[in-house]
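A protein chain is absent from this complex, but the other protein chains hold their places.
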Amino acid sequence: MLQTIVSGLEAGSWFALLGLAIVVVMKAADVPNFAMAEMGLVATYVGISMSGTGAPFWLCVLVTLVAGVVIGVVIDVALMRRLSKYGHFPLLLMTIGLSLALNALIGLVWGHAPRSFPAPWSGASVQLGGGVSIGVPQIVTIVVGLVGAVAITLFFRTGTGAQMRAVAENRATARLIGVDAGRLSAIAWGVGGLIAALTVMLQAQSALVSTLSPTSLIIYGFVAATMGAFTSLIGTFVGGLVLGLIQQFVGTYLSTAAQFSVALLVVFLVLVLRPDGFTRSVRLRDV
Amino acid sequence: MSETTRETETTETAVPPAAPVVGTAAIGAGISANAGASSAAQRGSALRKGIVAVAALVLLFAVPFVANAYLVFVVGLTLVYAVSTLGFNLLVGWSGQIGLAHAAMFAVGAYGSAVGIAHGIPFIVTIPLAGIGAALLAVVIGAPAIRLRGFFLAIATLALGMAIVELITFAAPITGGGAGMSVEVFTLPGITGSASTYFVILVVAAIMFFLVRRALIGRFGRTLQAVRDLGQLSGSLGVSPLRYRLVAFGLSGFIAAVAGTLYAQLQTFIFPAMFQMNLLVPMLVMVFVGGAGSLWGPLVGAAFAVVLIELFQDLGDQQAIAYGVLLMVVIAVLPGGLTSLWRTVRDSRLGARLRRAR
Amino acid sequence: MTTTELGTVLEFAGVTKAFGGNSVLTDVTLEVRPGFTGLIGPNGAGKTTCLNCVSGYLQPDSGEVRVAGQDVLGRSPAAVARLGVSRTFQTPRLIPNLTAVENVMVGGGRHHRQGHIAELFGLPGARRDEQEQREKARALLETFGLGEHPDRAANQFPIGSQKIVEVARALLNEPVLVLLDEPAAGLGAEDVDTLVEGLNGWLGEHPGAAVMIIEHDLELITRLCPTAAVLHFGRILLTGPPREVLRDPVVVEAYLGAEVAAGD
Amino acid sequence: MLLEIEDARTGYGGLEVLHGVSLQVAEGEIVTVLGPNGTGKTSLMRLLSGTLPLWSGKIVFDGADLGRLPPNKRARLGLCQLPEGRGIFQTLTVGENLDLGLSARKVSAGAARKDRDEVLEIFPELADRLDQSASSLSGGQQQMLALGRALMSRPRLLLIDELSFGLAPRIVRDLFDVVRRLRESGVTFLIVEQQSAALKVSDRTYILRGGRNELTRDSAELLASDELVTSYLR
Partner (left out) sequence: GSSGGGSAEAPPGVTQDEIKIGATLPLTGTAAVSGQGLQAGIQIAVKEINDAGGIGGRKLNPILLDDGYTADRVVTNVRRLVSQEKVYSIVAPAGSQGLPGTWQFIAQNKTPVWGPISPADPKQSEVYLLSATRTSQDEVAIDYFAKLGAKRLGVIQQDNDLGVSAKAALAAQLPKHPDMQVVANETTQAGNTEVSSAVNKVVAAKPDAVLLAEDNTSVALILKQLRAQGFTGPVFADQGGAGTGGTSTVGPAGDAAEGFLAGMQADTVSTNNPDVEHWRTLAKASGLPQAESGFSLQTYSFVKAFAELVKRMGSDLSYTNFTKTAEGLKSNPIAVGSIPPIECGPLPDGHTCAVQAGIAKYTGGKWTVALPFTAPV
C-alpha cells in the first residue's frame, strides 16, 4: 500500500511537472507542445554527457536546467513565433515535427540506449517496516516536484499573468496595446523548457530514459494538463499526482495490463462529469 | 488550445493584421481552419475537374500493369491512408473536433474485416459491415464526447481509443491478442494477389473520395463548417450543432474502418500495437500536412507521409531526422498545409504581380 | 406557422432574467406584430439579452416567450430557428473561409426539401434546391448592396459588410420573425440607405413577418419602425411610435442626452 | 507634425487597398478620417499600428521613421489604437483588461490605481463589473472597456476606429466631450468615423475614397458646406 502510494506519487510528480510545463507554454503561447518531453530529454542528455566527463553533480544539474531554458527559448524564437498568427494547427503540427526531429537527433547523437542521470543518492533506499523499501530518488522526485510546482505557481502570480493570457488569447491584439508578446512567450517557453528538463532529469535519476520514453510521458503530461483545464497550474499539478496514483492503484489492484487504459478511462469519466476539469470554469458569454 | 481561449479567439486569417475579423470563429475545437480551400477556391469548370479526375483514375488504374509489386504496394498504402485521412479530416478539419480515436476505428475496421473473413464472410461484404460497426461505435464514443471541446475532447477520445485497442488485445481468442492474426487475402479471379488487393483499394478509394467530396462541397460541408466556426451559435441557423458533431463522428468512424479493412488486406497480418500512438501521430500529420479542412489534402498528406519515407530510405539512420525537419519546413513555409500552396501563391504580392503581367 | 394579419408574432410575458444576482431583465412584457419594431435603450439595458431569451441561448428565470403562439422556453436554438426565427449577432459571426454567398446559404437550411442523402447522390431535387438557394442568396446580397463580390471569402469584408451578410443570411430562411442586433453599426450613410431599402423591400414581399431591430442609429429606427420599445435597466420604459418615444423626457435623459433632443 | 504619412501603400496578400495615402496630424489636433464602407479606413489604422506592412511610402511619428517597427514598440512610443471590433480579451476580467493598457508604459502601482479610477469615472458602467469576465459585457460596455483600456496607456496619439460603434447616442455625446477634454491634456486624436457628429469635435477631416485621399478640409468648413455634407455624410 505504502509502496503503491510512493510509486504513484513519484510517477505522478513526473506527470504533474510535465503537465505544468505544457500549461505554462499554453498560457502565453497557446501552443499544445507535443515536443515537451523531447525538449526535456535533450537537456537531460546534455547533463548526462556532462556528468560523463566527471563534472560535479550539481554543475550537471545546473547545466541541464540551463539547457532546458535555452532549448525552449530557441524553439520559440526560431520556430513558433512567426506561426502564431496562423492559428493552432500549424503550431501543433510544428511541435509534432519538432518532436520527431528532436527524437531522431537524440538518437543520432546519443544513441537509443536508455540512460540514467547519476545522482549521489542513486540506488539508495530507505527500509521501512514490513519489507517495504522506498528509494531515495523517489523521495527526491516527490519533494522536488512539489517545490517546483509551488515555485512556478508563485512565479505566475506576478503581474505578467494577465498579459500572458492576453497574448495567448490574441497575440496580435496584445501587441497592439503594447504587450511585449515576444518577451512573454520567450519567458513561457524558457520556463516550460526548464520544467521539462527538470522532469526528465528526475525521471532519469530514479528510472531510465531513452528516445522511447517521451511517448508515454507526453500523453500523461497532456492528461494532467487537461485535468487542470490547460489553465490552472494547481489543477494540473494535482491532476498529475492523482493520475499517477490512479494508474498505480489500477495496476496493483486491478491489472497492470489495463493500467494505462483504465487510468485514461477514469480521466474520461472525470471529463464527462466535470467538463472543465478540476478547476472552476470560466464561462464565456458567446452571444 | 485551452478551452477558454478557444471560445473567444478572434480568428486570425492567413492575412497578418490583427483583424478582429469574424467573431468567435473557433468555438468548436479551436480550429481556425486555415485551409478551408473548400469553397472560394473550388470554382472552375466542372468538366475540367471531371477530366482531371478521370485521367488520375486511369493513371492509378494502370499502376499494377507498369510497376512492380513494391510500387503497387506503396501506391496502395498511400490510397488506404488517404481514405483514412479523408475521414479524419472530416472530423478534425471540417467539423472542428480533435477526436483521437481514429487509429482505433481504423483498427476496428482491420480486425472487423479479418475476423469476419475468418468466420466465412466474404471480404467485400466485410467492408460495409466493418464500416457500419465502427460508425456505431464512433457514435457511442461521440455521444458523451461531443459536449467536450478542444483538448478535453482530444484526451477523452484518446482514452476511449486506447481502451478499444486494449480490448482487441484482451479478446485474444478471436483476435489472436497481442501476437496478432493473419488476414486471408481476397483475390479477384484471374489476378495475382497484390494487384487484386490494389484494384479493390483503388475502387473503394475512388468511391469514398467521390462521395465525401460530394458531401463536403455542398450543404453538408457548409453546415459542418458553420458548426465548427460558430459552435452553438450555429443553432440560430437552424442547425443542431451536437447532431452534426455526432454525425461527423459516425462518418469519420465509418471511413476509418473502411480504410482499416483495406489496410488489413495490404498488411496480411495485423496486431494491436500497430494501431496505437505510432499510427495516430502520422495520421494527424497527414491531415495537417495535406491541409486541414481541404478536399484533396488527405491524398496529398498521405502521399507525403508514405512516399517521403520510401524516398528517404537511402539516408539510413538519418532518415528520421530528415523527415522531422522536412515536416517542420513544410509547416513553416505553408502553415495551411501543402494544398494551400496554390492559394498562398495566388494571394501573394508575387501572384498579384504575375496576374497583372498576364 | 401562418400568422394572421396583424397577429402577434413575438410575445414576452413577464420575462425576468438575472446573472448571479444582477437583475438584467425585469418583468419584460412586449408584443411584436408583423412589420418592423425597434428595440432601443442605453448600453447594457438588456436588449441583446432579450434576443437571447427568444433564440434559445438563455432561459429566463421566469416569464414566458412565445413565437407565433408557441412557447419557446426550453427549446434549443436550433429548435427555435426551426419555428422560423432568424437572427443576427451584435458582433458578426460569419464562417471565415466560406464566401459571402455560401455564408448566406448556410442560413437556408429550413427550406431544403431534400435530405443530405439525396444531396450525396446528386439527385435532381437536391441540385435544384442548391441552385435555387444560391440564386436567392445572390439576389439577397444584391439587394443589400453586396452584389459586387459575392464570392469573396467572408473574412475579407470590412466589419460593416459582414453585418450585412448576416442580415442576408437571416432573411434567406423566409423567417416569420427576424431579430437584428445592431445591423447598422459600422455602416456609413449610404449603406444605411441600402439597408433600409433592402429591409423595406423584403418586408413588402413577406407581409406576415415581423422584424425586431435593436439599433443605436435612431434615424434608422425612425425611418423603418412604426413602433419602438425602450428598454431601460431591464424594464420596458415605454412603447410607441419612435418620434414620440424619443421625445419622452426620461428617454431623452437616459438615452439620448439633453442636447440631441433639443437639436435633432 | 506628430504624425506624417506620405504616399503610403498597403494591402492584404496580393491585394492593394491603400494606393498612396498621405496624411498629417499635428500635436494636439483632432483629425477625423471619413469614407464609405470598405474604402480602407481600417486598413489605414492597421498600417499605422503596424499590423499591416507598409509596402511603400513613409510613416513618421514624432520625428522617427516607424518603418517596420513592431506594434508593441509603437505602442510604447505612445501610439495607441482602439481597434475595429474592440479587441477585448474575453477570457480576462474587466479589471485585467483595463490594466493591460498599462503594458505600454512603466508606472507605479499607485499611479496605476489613480489612472484606473479616472477611467472608471468616465465609464461608471465598468466600475461595478471589474471582476466580471469581459465577455459578459454588453456590446456597448465592451466598447467602453476598449476605450478605457486605451486611455490607461496615456497615449500621445490615440487611433480610434469607429468610436461610436455600438454606443448609445448619449454615450457617444459624452465621449466626444471626453475627447475634447483629453485633447486639453495633450492627447492627439486620429479618429475614423461614420457619424458626422465626429466632425463637431475635430479640427480637420480627411476624406478617403477607394483607398486614396479625396479631400482634406477643416471640419467646421466641411460641416458648413451643405453640398459636402450631403455627398459625404448626411
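So that you can tell them apart, the chains are marked A, B, C and D in the order they are listed, and the count of residues begins at 1 in each.
Simple rule for what comes next: contacts are C-beta pairs under 8 Å (C-beta built on N, C-alpha and C of every residue); 3 or more make two chains touch, one makes a residue touch a chain.
From a predicted model like this one, the values you see are computed outputs, not experimental measurements.
Student: By the document's own contact criterion, which visible chains does the hidden chain reach in the full complex?
Tutor: Counted over the whole complex, the chain not pictured touches A, B.
Student: Out of B:277, B:308 or B:326, point to the residue that touches the absent chain in the complete complex.
Tutor: With B:277, B:308 or B:326 as choices, the missing chain is touched by B:277.
Student: Thinking of the whole complex, not just what is shown, which of B:53, B:69 or B:308 touches the missing chain?
Tutor: Here the residue in touch with the unshown chain is B:69.
Student: Touching the left-out chain: which of A:86, A:237 or A:260?
Tutor: Considering the complete complex, A:260 is the one touching the chain left out.
Student: For the chain that got dropped from the picture, name the residues of chain A it touches.
Tutor: The list for chain A reads 3-4, 7, 10-11, 104, 107, 111-116, 123, 125, 131, 133, 135, 207-208, 210-213, 215-217, 247-248, 250-252, 255-257, 259-260.
Student: So that we can see where the missing chain sits, which residues of chain B does it touch?
Tutor: With respect to the unshown chain, the touching residues of chain B are 68-74, 77, 166, 169, 177-180, 182, 185, 192-195, 266-274, 276-278, 309-310, 313, 316-317, 319-320.
Everything that follows uses one rule, which is that only the chains that are shown with their structure count from here on.
Student: Distance from the CA centroid of chain C to that of chain D, rounded to the nearest Å?
Tutor: 29
Student: Could you work out how far the Cα centre of chain B sits from that of chain C, in whole Å?
Tutor: Centre separation, chain B to chain C: 39 Å.
Student: Could you say which residues in chain B touch two or more other chains, in rising order?
Tutor: Within chain B, the residues that touch at least two other chains are 4-5, 7-8, 10-11, 14-21, 24, 32-33, 232-233.
Student: Where does chain A touch two or more other chains at once, residue-wise?
Tutor: Each of 165, 169-170, 172-173, 175-176, 282, 284, 286-287 in chain A touches at least two other chains.
Student: In their complex, what parts of chain C are in touch with chain B?
Tutor: 55-57, 76-78, 80-82, 85-87, 89, 91-99, 102, 105-107, 109-110, 112, 116, 119-122, 126, 130, 133, 151-156, 159, 162, 169, 173
Student: Going by the contact rule set out above, which residues of chain B touch chain A in the complex?
Tutor: 1-5, 7-12, 14, 16-18, 20, 24, 26-27, 30-34, 144-145, 147-152, 154-156, 158-160, 162-163, 166, 169-170, 231-233, 277, 281, 284-285, 288-289, 292, 317-318, 320-321, 323-325, 327-328, 331-332, 335-336
Student: Can you check the complex and tell me which residues of chain D touch chain C?
Tutor: Chain D residues touching chain C: 12, 35-38, 42, 84-85, 125, 136-141, 143-144, 162, 164-171, 173-174, 194, 233-234.
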